[in-house]
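With one protein chain held back, the other chains of the complex are shown just where they sit.
Showing subunit A:
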Amino acid sequence: MDKLKTGIIAPPGLPAMPARWFDRKGLVQIGLLALLLLAPLAAYLLGHIYYINLASRITVIAMAAVGLNLAIGYGGMVSFGHAAYFGLGGYVAGISAYHAFDFTPFMSWPVAIPGSDSMLVIWLAAILLCGLLALAIGAISLRTTGVYFIMITLAFAQMMYYFANSWPSYGGEDGLPIYLRNTLPLVDTNQPLVFFLICFAGLLLSMAITSRLMKSRFGAALTMARLNDTRLATAGISPYPIRLMAFVISAMITGLAGALYADLNGFISPTMLSWHFSGELMVIVILGGVGRLYGPLAGAILFVMMETLLGGLTEYWKLFLGLMLLCVVLFAKHGVMGWLAGRERNE
């Protein structure tokens, strides 16, 4: 026992040490965040607004992927329909801004709902509505597994897409511009750097929530639902409500990202709801590393940079993206994060 106490032998019954900031994984993670934060600051000092907006785009898409990663990576629920929540979040921002700009109510019966150009109101509405939508879609979809789950989530998202496409009040397939970026108290959201920092805070928050969640009892149950749901049920915990809750939280994060994306572009269109975007989010999650906290960020940086750099050179940049994805799936199953930071250790 004395030996144990003096630490010559690691005492049994102690969990594996968590990552330290100075080990390989910690350095990679800090490096990614620093890159994302410092690049737009440098661009700001040099006066290149374009690059600030590019960083905002990476950040928002990473945040949407953080949401999807919670479903796919941590929950084992391969949703092919997260564009539904991204788009719904975007439409909440767009429609609300449209009515605020016009001074027309969104609804006057049975309850009067005015438009609002306050981001706080919009975010809250986007999160709530996405949560409700995911509750309905998840409740049905989670009764299936495997390919059926993929297809049914896709089907729901496509229903949203066609609905937005054919609903003329808010631009139909042409989309809807947001003439004035929505506002936050105390800060000027029109400043690209300010808007970037808002997005960055959103990304950090969503990652912190994911991390904390996965360490909690809920996370332990969700992990078990993914790895072995028989074990979970045999222990006396029904996997279904655990999965459904994770699906809802996942959709809320992606929905909030959608609201930010609408404000970033000053424009919403059914494209945000299309299956292409669901697919891109999946590609980002897989590229970055499924079930890795920083995977979505690494994936989004890679994806958007390729889109920007290669897309500038050739129209066929997605060919290279496809090749890269193929390499990741075949040779580096743990994605960019697995490659940079090493395999994830489980306790």
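Brief remarks follow.
Just so it is clear, contacts are C-beta pairs under 8 Å (C-beta built on N, C-alpha and C of every residue); 3 or more make two chains touch, one makes a residue touch a chain; residues count from 1.
Criterion: contacts and distances are computed from a predicted model.
The chain that is not shown carries the UniProt protein name "ABC transporter ATP-binding protein", picked from "Tll0287-like domain-containing protein", "Polysulfide reductase", "4Fe-4S dicluster domain-containing protein" or "ABC transporter ATP-binding protein". Touching the chain that is not shown, out of A:24, A:143, A:212 or A:276: A:212 (per the contact rule at the top).
In the complete complex, the residue from A:100, A:224, A:321 or A:337 that touches the missing chain is A:224.
For subunit A, the list of residues touching the undisplayed chain reads 12-16, 18, 212-213, 215-221, 223-224, 227-228, 230-238, 242, 245, 346-347.
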